[in-house]
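Note that one protein chain of the assembly has been removed; the remaining protein chains are unaltered in position.
== chain A ==
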């Protein structure tokens, strides 16, 4: 069932002053073209001027059967007959034919001549396009101006070419629709009115599609899409042109689709309904083969199938093929603002419309073909025309206007955020409706352009389909004649029923001819039986306002009714369709009519563009759009559970503040219904979002009331929102106590209550509440609701975070809990490292608690990047503490020992470090820092390369702790020899523990290669140095066990002190013997 709203989309009607009965009609470029029935003249009337004055009149060469206008190129193409032959012709420069007496040039396709336009006066020119077959139908691409011609067995594509006088001999080989930016080449041609004849149109036959057996009746072409329909079949394919030529066989293979069906000649094949989408349409049984005819450089065309649909006449319901015939095939492009800035030649959407007498079908082709809407007409439709905003159809007695979903598709192409919580748009599947039925008498045909609908009505002639109605009329008239005559006879005193002769006389309709001849004609201005009307549709904003008005009326009677929402959605799409269109400045070029010859004709620009052009109008539209979003928001916020989430995006798009939304949703005192689920959903989202907006106490308190009524369990989350900072804490506490009584205790609830107590400066109660739960549980509570501690973190990595009042209190009372909570939040990805830094800085504890936090994160984290970052940061902090001597003001949470025990990054301190830097050497705070740094250097994770430059700033050997760090680093780098020297220089007592610890395995040889010679040299210099001697002795003990006697011998000094070594040589030899 189609919903019919009695809107008024039609504003006014004009009658075009046509002298002879129009037979053919088409429109475009601000012009309506009329060919009188059987005539050989085209009359062009201006649509943009009041009264539709005649622009010009030009003769055709034969009798046109079909006319079609292309705005791109400003040409009219005709299929015309003359002396039983059929011709295809394109009429260009027709605007120069203002007075009929100018000579008209005629040439064959492609026959351009250098001197052809040397004449100073521009001239109308007819291009005759020869075809090997009889043309049946034509179509022009609204994007490129290319021409598609359907013959009985083929479809021929002609690309539109603009040849400037300079490049007539070097033809541009690129077809306009494969060229991504043809507007550039267009722009290259100077278009000044002083030299109007600078470019000449021509066509190039670029590709032929062979479709034997389909029997095309109508075609359409748009941006490479080719649609064709036969009596009961529709096929849409897409032509792709690729510049790299493939082998012919490959292509032939790809592009052919052979009919495998049986020969229907011998059987009565009952065709069934069929719909094949996308490449599946290849199986439709219609053979399509490509034959390339264009110039070599145009590359290859390939073909993909888009859509196939077949209908079957319903013989059982008495429908014949005649009554089921398809008509009104149309491919409709839609350009949108953002996409057209990226590539102005590509329409964002392409729609395909076609119609049966009783049903119309609208498909969206780009980005996956899909059926958008099926239009069930209330009566047989003769013709239908799709525009961006509306679908117009005519029956024999009415013009009807249906809503369309094109804007809903285009909006989604344009804005990927539609169908998220950010933005919304009525769905593509929203049921279409009829907006208006406007009665007319004897409608024949129709065309539409922008906001104009052109209608041809002819009341006094009888087209075949009206025959039966006429028969009824006649019999009615006969009846009237009969009774009239009977009355006359009776008046004369004769009863005709008694006289057979009179009876038979009366049964003859002898007067009916006369009746038929003088049948009352339809009232018309010009007095003849036909009229050509131009019906103007109202502006989108007017239609919008009317729909809103209607919806209000529906809302009064059925506040929850679907109709109100549906009308508002329709109104939304009406506005969208206009707002989404490209700005005329951004996109003038491709839609622009070429070569406006005179100033007077600049008025030909479509007025719809001029309308949206105006900034004020646009502001009005945008205001209306926001208002509509607010109303849709209201609809969804009050509506039932289904789709209630849409309240959020619509309210967002409306630009209403939360307080405004709240006031719109306040239930009336008498109303039984409370807050709708959509509204609560909206509030929830608003409060979860990080906004800078802090609600007034009044508003915040109202929110608490709303949630207490609708979703008390959400109160904790609600209170945690930064927007609720000014809520009255006493009130919240009361509510939370109720909640606790009802649902039992929970950590977030308790902590929220504690926060409220804190706001009331009730520290006693705060402490009581905080002590209700173990610290570990509190940490879990903070993970559950981080906003108890931090505000502003949820917006992602780079957003600013602030500590809450509670966090500040924790810093004072329970710094360990705060650090632990922060670590937990960090590890659960609730807060980033930088954000945590920021929090601690804001809390004024970047020198202590922040470092504790880093240490704790280092212990807990498993992420390598975080670990490396923290190792470096901590090294810097420790060095800083060591050098500046600045001690942490409060107690550190974790000692070196704690850290060594809890993670591997802190290594156990090497034994020689205790000798080098005994505990008493530095202050206790510095000692802690030194030990942590040493421990890090003892661990495996610390990157030495990163920390080395920092250590180099410390003066070597100035302090033993400095030496310890240098030696640690050098050791990590494998520079043991260097370390040995330094230790012997500054702290020889540590040398043996160092050697024992580090001179192992690969470094074992250093015992005798480095340490032994060093000790020998040093003891020789200081013979009384007991420390060195002891070390030498230890060294010799090790050496004796590790090397062979021969090697030992070679080590022996030859300065007469060999005696000292002998016992060790002996031990070495004995060990060797044992082995």
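Just so we're on the same page, a residue touches a chain if its C-beta (ideal position, glycine included) is under 8 Å from a C-beta of that chain, and two chains touch if they have at least 3 such contacts; residues count from 1.
FYI, contacts and distances are computed from a predicted model.
Chemist: One chain isn't displayed here; going by UniProt, is it "Nicolin-1-like isoform X1", "DNA primase large subunit", "Vacuolar fusion protein MON1 homolog" or "small monomeric GTPase"?
Modeler: UniProt protein name of the non-displayed chain: "small monomeric GTPase".
Chemist: Touching the hidden chain in the complete assembly: which of A:11, A:108, A:341 or A:422 does that?
Modeler: Considering the complete complex, A:108 is the one touching the chain left out.
Chemist: State which residues belonging to chain A touch the missing partner chain.
Modeler: 17, 19-21, 36-41, 59, 61-63, 82-85, 100-108, 111, 113, 115-116, 118-119, 123, 128, 130, 526, 528
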